[in-house]
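A single protein chain has been removed from this complex, and every other one stays in its place.
When the chains are written out, they are named A and B in that same order, and each has its own residue count from 1.
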Amino acid sequence: MKKRIFFLALACAMLFSVIAACGESETPATRDFVQPPAGNWDTPYDTPVRILAVAPEGSNWYFAEGDSVNNNPWTRLYKDVLNIEVEFEWTTVDGYAERLNAAIVAGNLPDVFALPYSDVDPRLFGELQSAGLLLDLTDALAQYASPRIRNHQVVDPLTIQGYTVNGRIYGIPRYYYGQIDQPWHMWVRKDWYEAEGSPEIKTVADLENLAKAFMANHGAAYGIAVDENLQWLFRTAPMFDAYVGNIHNNEYFWRDDGTGRLKPGIAFPEFQTALENWARWYADGLISPEFMLMEEWGRGKEDLLSGRVGIQCWWQWWGWYSGPDIVAQQNEDAYFIPLNLPHTSGSRPANGQVFYPNIGVIVASAEFNNPAALMKVISLLDHMMFSPDTPMTMDDLAEYIEEGREHAMTAAFQVIDPQADMIQYKHVLHALETGDTSELFTAGMMFKYNDSRAWIDNKEPHGLGAFLQMGFNGSAYARSQHLFDNNWIMRTAMWGPPPAEFAQAGSTGDIIMEEVMQIIMGNKPASDWPSILEQWYAQGGQIKEDAVNQHFR
Amino acid sequence: MHFRSRGEKVFNVINYIFITAVCLLCALPIIHILAISFSTSHYVSANQVGLWPMGFTTESYEFAFRSGRFMQAFMVSVQRVVLGVGINMILMILTAYPLAKSTSEFSARNYYMAFFAITMIFGGGLIPFYVLIYNLNMLDTIWSLVIPGGLPVFSMLILMNFIRGLPKELEEAAMIDGAGYFTILIRILLPVLKPALATIALFSFVNHWNEWLLGRLFMNSPANYPLQTYLQTLLSNFRELMRQMGPDYMQLVARMNERSGRAAQLFLGMLPILVIYPFLQKYFTRGLVIGSVKG
Partner (left out) sequence: MGSGVDLKGTPASPGVRIKKERYFSGGGRIIRRFGREWPLHILIVPAFIVTAIFSYGPMYGLIMAFQDFSPVRGFSGSPWVGLENFRWLFDQPQFTRTIYNTLFISIAKIVIGTLAAISFSILLNEIRISFFKRFFQTVVYIPNFISWIIMAGVLSTILASDGLVNAFLGIFGIERVPFLSDPSIFPWTMIWTDVWKTFGFGTVVYLATITSIDPEIYESAVVDGAGKLRQIFFITIPMMGPIIVLMATLALGNVLNAGFDQIYNLYSPVVYSTGDVIDTYLFRLGFQNARFSLAGAVGLMRSVVSMILMSLSLFFAYKVANYKIF
């Protein structure tokens, strides 16, 4: 009996090994140089070229029946238009940095890969470059990239400087959708707000009164949503002329203190004013006593959806974050609408905060011989996504964008037009107001227009995302545009990734998070702030400040 | 056993009550999670779900089964468990037996013991591990998941202590009959070790079934992900995924949210364990039968 089981197991093991062996059929990457064709960026290669890439997303993509990461509308497009075969060696949703680092140590660099700003050590680019592992892309960029891609350097000359060494370019910045998507707004629950007579929120007191009215008349358990990372709270700071971002992400919001020295937002006296006000909010019950347990995607969000709170300071894409959920769970008018942050002065809105808008960089291995092919893929992708010359039809939209297939290429090859959302906003709003859709030239525009229409005409909740972002006059982008038009904007001076020296500074953020929470909860007075700040400087803050002044002044 | 005093009866009653209470304490959260997995998102985010599903829906489960990748990942996991537990059991049995000998019977025993024990404490980290797997050309193969952890030292030690606890006569009788070590191990020891083997087999099964990190690190193609890695992927980027569902998004979020999705994931991942557990358990409670040896 035992023997039988034993041999059965053995047989299974052998069977599986045979199966596994059959599955292994890997063609090696060919890295031979192929002469790029003369002509424009969209001229196809005569002989096929292969690019082996990796991507920080993709393992959770959905594909049409029979398609995969390496065979989908986008990879077929590269092949058909440019005669370039793009293959992803591996893709992973999370743990990208971990795997990339391991691959680097193993000496197994892919031809092309991205260094996302959010989860890869910002020092990695410099280290790879100085070790001679990165390919010089300067000439390829100049010769084979589309004029649109090359123009990004003109629009935003600062960002590419971060990837230029001795005048040579080693990485193509991916940028982001533009500064218009950066300012945060006060999102208030529409049905409650209207029931209160849609009062104008011009001062901090107006906001507090609205919060109290929501609690008194609409059953909110507390007034203003605050999350465990304090981000939602910190982003209300511009109301008090203070500026700070996500401390865990090193977003201290550096700016000139008037003497020519760059200082973090927490070192300005206005920050102490903000602290005093926040502590007052907590004491008045406007902040949940359990704010430290509110996760952005967990309890914090659930409290919004279940009507425990009706005011939240948040990004412009709130409509995707909670829109459909809240409409499904509460009522058709329960979604939140954006208002400009009030300002203590009462005479104008608070400034919009703008951080460094770049999500990462595309680089190539020094052993990769076809940078021209990379430029062509980048250009084609940009052309499809953002160019006014793309003959994109609604069918194309379904083909390339829907069901997540848009992502089949973003990771390693997508450069985002740094003006994309400003242009998109204007065109979409224009089309919605006039009914003239002829100027919707990108897939994104069509997508946002259709979604906005879906909400306006049929109250289809999936349309809330686009509608609240840009689909009407009170939309988030309309509010942001208002700030930009009046130059009520504050930009961080740290216009680039955190300097390498930051690594030496220890966990300075802990002090801030811990002490700010103590002050908010009333366990310490806000007047302690200067001494806490001293502590912060002593434990590494000084290193950070010096580094920022050295690199960004 | 033959007679029971009053005190024992009282003890028994209290014991049952106490154990039932502890079990309730253990079971309630599970039932709660199960209820969440079958509940509509509205009730989940309003924290209205207790021990019974509110607005019953199976959306969270259907979500996991979308695109047919669930079965693919499930099969990878089955393959992994068959191979992994097989390898684990063989290596553990073969290793625990010699190590259960005293130094007078097996002089090198302490050296081997130290050799294995050190690996419980010291490890080189993931990067050198990846480099090794890469250099052995094992990336993207099932072997990278089952061979490296071939000998779970922790479980092997448990088994070794069980073997040591066995009466010496058991082996001596066989020795006198001229049986070799291997014969003794297979014929004499294995049958009486059933409770211990069932225990370590369970641990090995659970470990292989639940492990997801290596799948993510070593597998190139998502098609080779074991189930837990796939489920991890599925929800690690939940909102992104929901957004990708396009027009279906709305219908979906009305019925499930991240919490109910994770709850469903938990049960799908746990199901095979719940199926196999009672099967192994019949050995747990079956005691050692010494009589057969002595007779």
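Operating definition for what follows: a contact is a pair of C-beta atoms (placed from the backbone, for glycine too) under 8 Å apart; a residue touches a chain by one contact, two chains touch by 3 or more.
On a predicted model such as this, the values are computed, not experimentally measured, just so you know.
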Touch residues of chain B, complete complex, unshown partner: 1-2, 5, 7-8, 11-12, 15-16, 18-20, 22-23, 25-27, 29-30, 32-33, 47, 90-92, 94-95, 97-99, 101, 105-108, 112-113, 115-117, 119-125, 127-129, 131-132, 147-151, 154, 156-158, 161-162, 164-165, 167, 175, 178-183, 185, 195-196, 198-199, 202, 206, 210, 259, 262-263, 266, 269-270, 273-274, 277-278, 281-282, 284-288, 290
Chain not shown, touching residues in chain A: 97, 101-102, 104-105, 121-124, 127-128, 131, 133, 228, 248-250, 289-290, 292-293, 298-299, 498, 502-503, 506-507, 509-510, 513-514, 516-518, 521, 539
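Keep in mind that, in the parts below, only the chains that are shown with their structure count from here on.
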Centre-of-Cα separation between chain B and chain A, whole angstrom: 38
Parts of chain B lying in touch with chain A, wherever the complex brings them together: 41-42, 44-47, 66-67, 79, 82-83, 86-87, 89-90, 126-128, 130-131, 134-135, 140-143, 186, 190-191, 213, 216-217, 219-223, 225, 233-234, 236-241, 243-247, 249-250, 253-254, 257-259
Footprint of chain B on chain A - complex, ascending: 2-3, 9-10, 12-13, 16-17, 20, 23-24, 57-63, 68-69, 89-95, 98-99, 101-103, 105-106, 108, 297-298, 301-302, 305-307, 320-321, 324-325, 328-329, 402-404, 407, 460-462
